[in-house]
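There's a structure below that I have some questions on.
Every protein chain but one is kept in place in this view of the complex.
A and B are the chain letters, set down in written order, and residue numbers restart from 1 in every chain.
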Amino acid sequence: MTTTTPSDRARGQAGNNPTERAGSRESAPPDAPRGEDPETVLTVEGLDVGAGTTQLLHDVTFSIQRGERVGLIGESGSGKSLTALAVMGLLTEGLAAHGEVRLAGRDASLLGASESRMSRIRGRDMAMIFQEPMTALNPTMKVGRQVAEVMTQHSQADRRSAQRKAVQLLDRVGLPDPAAVARSYPHQLSGGQRQRVVAAIALANDPLLLVCDEPTTALDVTVQALVLDLIVSGVQERDAAMLFITHDLAVVATVCERVLVMYGGRIVEAGPVADVLGNPQHRYTQGLVAASDLERSRTDPGRSPLDTIPGNVPPAGKFPDGCVFRNRCAFATKACEQLPPWTPRGEHPAGEHASGYACFHPVGSDRDE
Amino acid sequence: MSGRRINAPLVVGGLLVLLVVIMALVSYVWTPYEFKFLPVPKEQPPNAEHWLGTDRSARDVLTQILLGARTTLFVGVVAVGVAALIGVPVGILAAMSPGRFGQLIMRGNDILLAFPALLLAIMFSTLYGGGTTIAMIAIGIATIPAFARITRSGALQVINTEYVAASRVAGHGPLAIAWKHVLPNVTGLVIVQASVSFAIAILAEAALSYLGLGTPTGEPSWGRMLLESQNVLHRSPHLAIIPGAAIAVAVLGFNLFGDGLRDYLDPKLEGR
Partner (left out) sequence: MLLRLAQRFLVLLASLLAASALVFAFMQVLPGDPARVALGMNSSEESVDQLREQFGLDRSLIVQYADWLRGMVTLDLGVEWVSKAEIAPQLIDRLAVTGWLVITAMALALVVAVPVGTWMAVRHRHLDGVVLSAISQIGVAVPAFLAGIILITYFAKRWQWFPSGGWVPPAEDPLGFLSRLALPAVALALVQASILARYVRSAVLEVLREDYLRTARAKGLRPMQALTRHGLRNAAIPIVTVLGLQLATLLIGAVVVERVFVIPGLGSFLLDSVASRELITVQTIVMVLVAAVLIINFLVDALYLAIDPRLRTGGR
């Protein structure tokens, strides 16, 4: 861990030294507020994504700081994965992104960056773990080579030492007999083992930012917690920033410090996990939290079932104008035909978009009860 | 969720197939001339009297093209009909027979698959001296495995569904299940295969006639026109290009129609 890698350089430019960070990491638990000035790793500003005339993401704005783990929640079809892919610059052909995506140490926006520039950043400064471990690995290439490739690709290591490092990485993500795993093909591993391999690939070059798109959804319940643990500890060890997409509120509560709530391609609420999940302001978040409580009430018949959100998520591009949630919202009024402004909630060091909501009739307002 | 969509290959292919069908139908009521040697100059290029020219025996080319469409369609219909009538039941039988027997059928099928249509037709022509009927039957037999295969794969998907299991529990026999559940579900696949096989049959017939083993002299056939034109091509290339284009149009039509139909019936597969 003493060699200086290009990604270390990127951090170095931003005024931080890897050994210092390692020291501070051990002394301060990751959940505790940091004494040092928070340093922004990822800034997304006014991100719009559209397919032809259909707009899929609207004005998505958020930022993530070093060492911060931010959740992105919402029903399927709300635009979570699209946000992740736009950040990575991996949107499929036919989708166009506008706005700004900036990574620490790089001045220009990543949107519209050349493919060769993006490919130098991807896999080194930012990495991604996907939802489907069963299909995320090349079935015709040995696992060790697939891990080593991400290091040789970025000239972090020559072929031989990359192969050796790959085995070390496989060991560190908790795979038993890593040398044997490196020699095997993906189909010889279980889903949980494959997701560990994917995590090893993502963490290989010590990225500044790790994007996780429902990394445990496809796994057995018994394996989920183990894989989550290794991802979180991997991120903590590296003091990396993390964007964690999930629809599982319980997972967000354990993994993340801050959470963004997405619906209809917009961020409708954001803030520290305790605030947003414990005391939601936006009516959509309220419904989401209530729906997850419903699961619990089933096992506890003494509690009365709470309302789930009525109706279904509309298909892409068919969300109403103004407040995207108003056609499913019991509190919607004429006012909601206008786009609700962002209402900051409390002071947050990362700015007004880090905590707040966009709702005309937040929980606790006049029409409640 | 996404509905069936009319696609470009389906439309273009359908129109080309329609063109060939119309040519064949028109030939029953009208041809510019009779199909015989005319008292006119030979090897005329296309002109006002003979829109597509005349061949080396002073026969009108357009007349032959129209009549040839009839032969082409006839061969295709009979060959594909033979193949489907045998191949579809065989495929269903193979899918519904448990274990060894089903496998044995498919092994036999694989061996027949090693006999290309043209080869089988050439072989048969040694014994029976060629001719349209022999060609059609040979092409048909060689096409059976394609139908058996596609039918079996479609049938297997249906047979493993719960509603077929339910139907079985309800006491329906294998024949009833084959008729009520399996057949309707493989129809689409079979029609697509028929379209593709039709194109292959046209190509095989053209090749056979070109070799002098298919449609006999004196009967109009596009492949035969190519054979008869071969020695005069350096001065009259249109005598090869016109029937060649007719063959290509028919084959293209059926291929596109089959592709388009597959996409139409299964939108998930579009573009593959």
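The working rule: a residue touches a chain if its C-beta (ideal position, glycine included) is under 8 Å from a C-beta of that chain, and two chains touch if they have at least 3 such contacts.
In this text the structure is predicted, and so the values were computed from the model without any measurement.
Participant: Among A:Leu42, A:Leu72 or A:Val150, which residue is in contact with the omitted chain in the full complex?
Facilitator: Missing-chain contact among the listed residues: A:Val150.
Participant: One chain is left out of this view; which of B:Ala58, B:Ile122 or B:Leu265 touches it in the full complex?
Facilitator: Counting the whole complex, the residue in contact with the absent chain is B:Ile122.
Participant: Please identify which residue in A:Thr54, A:Ser76 or A:Gln188 touches the non-displayed chain.
Facilitator: A:Gln188
Participant: Per the definition of touch given earlier, which of A:Leu72, A:Ala86, A:Ile201 or A:Ile309 contacts the omitted chain?
Facilitator: If we include the chain that is not displayed, A:Ile201 is the one touching it.
Participant: Of A:Leu57, A:Ile121 or A:Val181, which one is in contact with the hidden chain?
Facilitator: Spelled out, the listed residue whose C-beta touches the missing chain is A:Ile121.
Participant: Extract the touching residues of chain B with respect to the undisplayed chain.
Facilitator: Touching the missing chain: residues 107-108, 110-112, 114-116, 118-120, 122-128, 199, 203, 206-207, 210-211, 213, 226, 230, 233-234, 237, 240-241, 244, 247-249, 251-252, 255-256, 271-272.
Participant: May I ask you to list the residues on chain A that touch the chain which is not drawn?
Facilitator: With respect to the unshown chain, the touching residues of chain A are 88, 90, 93-94, 115-116, 119-124, 127-128, 130, 132, 135-141, 149-150, 153-154, 185, 187-188, 198, 201-202.
Note that only the chains that are shown with their structure count from here on.
Participant: Taking each chain's centre as the mean position of its Cα atoms, how many Å separate chain A from chain B?
Facilitator: Distance between chain centres, rounded to whole Å: 55 Å.
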